[in-house]
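Since the structure comes first, as structure tokens, the remarks are kept for the end.
A single protein chain has been removed from this complex, and every other one stays in its place.
Right, chain A next:
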Amino acid sequence: MTSAPPASPPTARTARPVVLAVGLVALFAACVASVAVGSRAVPLGELWRALADFDPLSGDHLVVRDIRLPRTLLGVAVGAALAVGGALIQTLSRNPLAEPGILGVTHGAGFALTVGAALGLAGSTVSQLGLGVVGSVLATALVYAVGRHSTLRLLLAGVAFSAVLMGVSLGIRLMSPDTLDKYRFWSVGSLAGREQTDLTVPLVAIGVALVGALVIARSLNAVALGDTVAHTLGANVARVRTLTLVLITVLAGAATAVAGPILFVGLIVPHLLRRLTVGSVPWLVGLSAVVGPVLMLVADTIARVLLDTGEVPVAIVTAFLGGPMLIWVVRRYGAGSL
């Protein structure tokens, strides 16, 4: 556990709006790159026409509108969900190693998908999505039921339950090659091939949860100082903690269900912003909602062009980008910044 966050230095406070503006510009650029780059070369002029003057008979326009645009929106949503989920769990647990999956979300989704595949229920993308959501929610509810009395117990319950789910899932997959085959694509995490699935429900859920995270962030400021101090400041710790856990479950559960496990975004983005946002959870949450999608879209765009032979799953690219970034943060600011 880290100590309570100190008050933010004046330089950090003045830099935040600048970083937010730069982040928004970077997000716009990442969105443009995500729509522009792919295995089919689409002229820049056609990109604009595909959006402003759509011709349903044009292959270029269909690629932009039917494949790249939905994928870009998905990347923004998943990136924001994971980064904000990571910011919330790290703040709530005051643990720099926490990421949304620590509550059993990822392994719960993986377990549900494995069982569903073994029972022949994971044949379509929609069914896989449903299984992911159900698994995430059930796993987190169980972890919460066991560890609701303290944050430490909650994390330990999450780690233990995740290990159990992982072991049982692995056993099932080893016994059934078909199940392993279904699972292996989901398990690497990707934004590809989702454009034909109706993602309205998970995307709306993510949108609502992001707003909820911004609303609750102010209350989390007090909780981040520790339960005793939070009580003294008049915060309802139990209620804030429960609501935050619900938000983390929705954010991480929906993101994991639609894109598979992409762990690094939830871990690395809050670290990148921590020094800048020290003392202000609302800023941490707000900036995470901008920087998370930037990292996700950059990784996804690189994933499309990295190899001649085809796409690399985005989770692999986020890990490659996120790993050096994390090391850089630690070397630049020291472990204390974590």
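As a convention for this text, a residue touches a chain if its C-beta (ideal position, glycine included) is under 8 Å from a C-beta of that chain, and two chains touch if they have at least 3 such contacts; residues count from 1.
Heads up, the rule we're going with is that contacts and distances are computed from a predicted model.
A single chain of the complex does not appear, and UniProt lists its protein name as "ABC transporter substrate-binding protein", one of "ABC transporter substrate-binding protein", "Group 1 truncated hemoglobin", "Dihydroorotase" or "Acyl-CoA desaturase".
Only one residue in the set A:I67, A:A83 or A:L199 touches the chain that does not appear here, and it is A:I67.
Listed by residue number, the positions of chain A touching the unshown chain are 38-40, 56-57, 59, 62-63, 66-67, 123-125, 177, 185-186, 190, 192-193, 195-196, 304, 308-311, 313.
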